[in-house]
Structure formats: C-alpha cells, structure tokens
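Pasting a structure here, questions to come.
Only a single protein chain was left out; the remaining protein chains are all shown in position.
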Amino acid sequence: MKFMKKKKGSTRVLSTGNEAIGTAAIKAGCKFYAGYPITPQNELIAFMAKNMREKGRAFVQAESEVAAINMVFGSSAAGVRAMTSSSSPGISLKQEGISYLAGCQLPALIVNVQRGGPGLGNIGPSQSDYFQAVKGGGHGDYRLIVLAPSSVQECFDFTLLAFDLADKYRNPAMLLLDAFIGQMAEPLVLSGQRIAHGVKKEWALTGAKGRKANVIRSLFLGEGYLEKWNLSLQKKYKEIEKKEKRWETLNCEESEILFVSYGISSRIARGAAKILREQHNINAGLFRPKTLFPYPYKELRQAAREKKAVFVFELSYGQMVEDVRLALEGEAAVHFYGRAGGEVFTPEGIASFVKKKMK
Amino acid sequence: MAVVKIDKNKCKGCGLCLGVCPQNNLESADEENAKGFIYVKVKAPSKCTGCGLCYLICPDTAIEIYEEEKR
Partner (left out) sequence: MKAKFKKPDSLRDVSTHYCPGCGHGIVHRLVSEVVDELNLRERIVGVAPVGCAVIAYDYWDFDCSEAAHGRALAVATGIKRSRPDLTVFTYQGDGDLASIGLAETVHAANRGENLTCIFMNNAIYGMTGGQMAPTSLTGQKTITTPLGRDPQQGDGFPLKITEMLALLPKVVYAERRCVCSPPEVIKTKKAIKRGFLNQIENKGFSIIEVLSQCPTVWRKTPSESVKWVKEEMAKAFPLGRIK
C-alpha cells in the first residue's frame, strides 16, 4: 500500500484512485479478482495481489486479459462477486467476454483506467474509450452500467455502487476512469460507507442440491428464443435508464453558458469556470454525468435550457459530445474542445477556447 | 434372463452395435422410425446374454438391458 497513509484512529486516508478501487472492492465483498499487468492500473492489481491473498480471497494473475475476463465470468456464474481491471488495449481484448457476461446476465465489475490510444498508444490519461464503454465495444445489443468517477473518493464510492448495481440487475458494470485519476493521490474518507452484502443469487452455479440444475447460457437456437431473451434484456435496460441515472450540477441555474464534462475533464472544467468568472466575468455552470450509461439526457436538456452555449470538454476527439447533441436536440449551440493522445488540457487552455467562442 | 429394450425412436441407425454383439443378435429393422432412421432390433430376444456390449457402444443410450429378478 504505497500511498495509503492513515493517521492513527482516523478514517481518512491518503490514497490513489487505483488503490481506492481496490479498498472498496474488498469492502464490497469481492471474492475473486483476475487481471493482467498494464499501465496505468498496475497499482490496482498489486493492491489486489496483496490484499486479496491476505484475506484468503481468490487472486489470479491471468495469462492474458482474455483469460481474466473469462475467469471473472466463471466466478460470477458461481454466484461470487468478481472483478477485473485493465486499461484501454486490455479492455479491447475483453470485449467478447463482456458481451458474454451481458448475454448470460452475469454481474461483474470491469475497471478501465484509460490511456492514450488507439493501438499501443501511450500511458497518458485519456477519455477515448467512451464509445467502447457506452455504445458497445462487444457484439450484440447489450448495455454496460458505466460509472465515471472524478475523484479518489468517487473511485471508492462508485466501486461499492457498481457491485450493488451489477448484482441488482444481473448485469456487468464498468468503472471508467483514466491514468490521471487512477494514479493521483487524494484524501479518502472510509467511514460512513455501508458495507454492501449483495442479493441472493438463485440462478448461480452452486451445485444442484435440492433444486433443478441451473444453466448459465446466452445461446438460444430455437426459433424466437433469442429474441425473447433479448427483449427481456432490453426491458432491464429500460428499467436501469429510468432508475439509475446519476449526475451533478454546479451553478447551473444562474449561469449563461453550460459546461458538460465527466471524470477528470470535469475537474479541469471547474478550474476553467473559475478563471472565466474571476478574469473575464463569464459565468459558466457545470453539468457532470456520473453515470454514462444510463445517461442523464433529460436532465441535461433541462439544465441547457436558455443557455447561450454549451461547451463539451473531453480527453478525446469528441465522443460524449454526440450524446450531448442527442440530449439537446438543437436546444443550444454545442462547442467541443478536446485533447487526446495521452495529453491533458489545462484550465487556461479551456478558458481561452471559451473566451474565443464567446466573442 | 436378460431382457433387451431398444427405444426405436432414440436409435439413429448408426449400426455400431451390430458389430459388437457376440451372439450376432442385432439387425436393422425393415422400416424407419419417426426421424427417418432405420433403427435396430433384436433378432431373438431369448438369445441375449445381457453382456451389455451393445449398451456400451451405443451413442444414444437407445439400448437398455434388464434382468428378470431371481426368485
């Protein structure tokens, strides 16, 4: 635990985002972790290697990300809380397994600490896997529950939430963060978080004692069966969309323009809003989605009403901005500013872009 | 005494059992079953010794062998 510095008697620790995820996973009762080393999430696999083993829980350094996601599949099928973590290229490898998890209705947590891409890219932060996380990635009509923390505290909180939501809906969930949040250290408050216990899993493979045999499958060859299965998945996704949207608004009522940003970008956007207010008398509000699926389309449209302009900032060349345009349906002008390739924009860079657009 | 029961609807007519019966007591029927397979039947039920070799080789568990209870 390199960065977990704890003052005696305190429930406040200094932690990196990666280690906060590990801490929360253990608190949530995660009993199986499989992963493969890849920067920038190596602190998480190291944390799990030490702490899962110390607690007598299962840890496997798998032979590949493909193997890891399939081990998670097995563990989840056995009714156990299971997770894996990786970064962009490794998440690409996991896409088939993720589709299988969704198709078989298995809960699991997949952590993506995004890095520069495409291909081998670099190990800088990015938000370039939004499409992959939210719009598909794997084959078939499925959705992942996607949570986007913007702080070390949220890494912890959203991990607990992700396990709960995954169990509640029998669906895989993804924690979408980046190298910046994964590796930075911030204060983390451990107290007050209830320890989640999960739901009873009647469907799990626990040995057919006193019940009919359970089968975990996504294959339905008979006429109409797969369609019926898919319709039940779609019904589930509609329920998730209705009930599980989470977002944050800052200074949205009075502001003349609106920033829409998530994760680390939202922190930088807040810095830009401060510069614009103090130096240029431009009043910007912030709309920050916490869940990327389900996406708070309605709430965003509401927040954007009567704004002079909407600015979207992402560490990508424009992925979430498409959902913003979908949400607004022409309600306001949308401007996009992004940087990727492992580079990070600055509050000054964003502020200057906004100022130019406002002229 | 051994009693052979062949489920003609399970039989796929693969013929593997025909070659293993030491009594040469199995033969193909003159007709197809509901699935269109020419199923297998016992020539002379009383000749069956209940050795079970046909059961062992049958991929479809179409053959079962029972024994009359000894009094």
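In this document, chain identifiers A and B correspond to the written order of the chains, with residue numbering beginning at 1 in each.
Heads up, the rule we're going with is that a contact is a pair of C-beta atoms (placed from the backbone, for glycine too) under 8 Å apart; a residue touches a chain by one contact, two chains touch by 3 or more.
Because the structure is predicted, anything quoted here is derived from the model rather than measured.
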item: Hidden-chain contact residue, picked from the options A:Asn70, A:Gln114 or A:Gln319; value: A:Asn70
item: Touching the absent chain when the full complex is considered, from A:Ser218, A:Asn251 or A:Ser352; value: A:Ser218
item: Chain not shown, touching residues in chain A; value: 31-32, 34, 58, 60, 62-64, 66-68, 70-80, 82, 96-97, 100, 104, 205-210, 213-219, 221
item: Missing-chain contacts mapped onto chain B; value: 2-3, 9-10, 12-16, 19-20, 35, 37, 50, 52-53, 55-61, 63-69
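Basically, only the chains that are shown with their structure count from here on.
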item: Inter-centroid spacing, chain B versus chain A (mean Cα positions, whole Å); value: 60
